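Shown here: the complex without one of its protein chains, the others still in place.
Up next is subunit A:
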Amino acid sequence: MKGRSITMSLLELYQNKFSHVYVEKEILDHEKTRKILDKINNKNIILIDDYKEVFNRPKQNFLIQKLSQKLILARKKDDFLYKGSELCENFGYRNFFYASNILNCIYDCEYCYLKGLYNSSNIVIFVNIEDFLNSMDIESKDKQIYVALSYDSDILAFEGLTGFCKDYIEYAKYNKNILFEIRTKSSNFNLVFDLEIPDNVIFAWTLLPEEVISLYENKTPSLDLRLKDIKMAQSKGLEVRLSIEPLIKIKNFEHVYKNFIKKIFSELDKELIRDVNVGAFRVSKEHMKRIRKLNPYSKVFSYSFEDKKGYVSYKDEDYMREFVIDEIKKYIDKEKIY
């Protein structure tokens, strides 16, 4: 494990990921449920009435559960589309929504906002994608909408298990009023490589310097693997989005980020970069309190943070962002930088 004090011998005591799968009785026969269950070996299936019985239990330990994450398969009953948060980049789209087929993530980034968002770090997969698509039909009936699909999770990281990206890509071919963004840290693009990907599906990769990845982004693919994946997408002619966020402070910040930006643009085809967004680490004050309470000894928060009118960020957030943007400007037009 990267960036953690937990030793391998301690990890060996824990059960494998998805050793237990909690399944809502009413979706036990759903096609997606069956497909997902077929792909998981040596699991204990525990039938439940409602996913909240398990997911919302009091006093769960988010960090310890991460060491042996369980899977919960459920049916989402309402709120298939949420309005996007103001703290997120909407890339100029007025009707910005997000959809959450999956709650929580298999990666374990120390700075992740999911920490403290839910009581549990177990993964919930809502299998009823047909209801999500119906809701998108209705919402986009008379207007264009922009839907982020990887808001509460990394949907491409789960593609081998769920096939959701494929479902959304197929759907996008027939609904031109929709614009999807699939954002990922995974190296799973090979799972959708053979599909015809329409213009209204944007693939975005979240990238940070390898020094940050190895310190703080536990269980995620390395920068090299992500770049390899992006190159694979570009080889299909796809214009990709790069998301450099959240900017995480590290010793020798300028040197590390300068080399990182140089590496990205020396390896990727600049013509096939749709845009780049650069975001600082920002969470609400209350959320920051929850994250810190969960792990008061997190390295990532050992730098100075400041309360800035309702949200918390690094003291020198503006400088960090400007520095990185200036570096990017050396390689692409500033109009492409958000």
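To be clear about the criterion, a contact is a pair of C-beta atoms (placed from the backbone, for glycine too) under 8 Å apart; a residue touches a chain by one contact, two chains touch by 3 or more; residues count from 1.
Note that contacts and distances are computed from a predicted model.
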The complex's invisible chain, by UniProt name, from "Sulfite reductase, dissimilatory-type beta subunit", "Nucleoside phosphorylase", "Large ribosomal subunit protein bL17" or "Cell division ATP-binding protein FtsE": "Nucleoside phosphorylase"
Residue of A:Lys59, A:Arg94, A:Lys143 or A:Lys334 in touch with the missing chain, whole complex considered: A:Lys59
Residues of subunit A (touch criterion as defined above) contacting the omitted chain: 5, 10, 13-15, 19-20, 22, 44, 46, 48-49, 53-54, 57-61, 64-65, 67-68, 70, 251, 296-299, 301-304
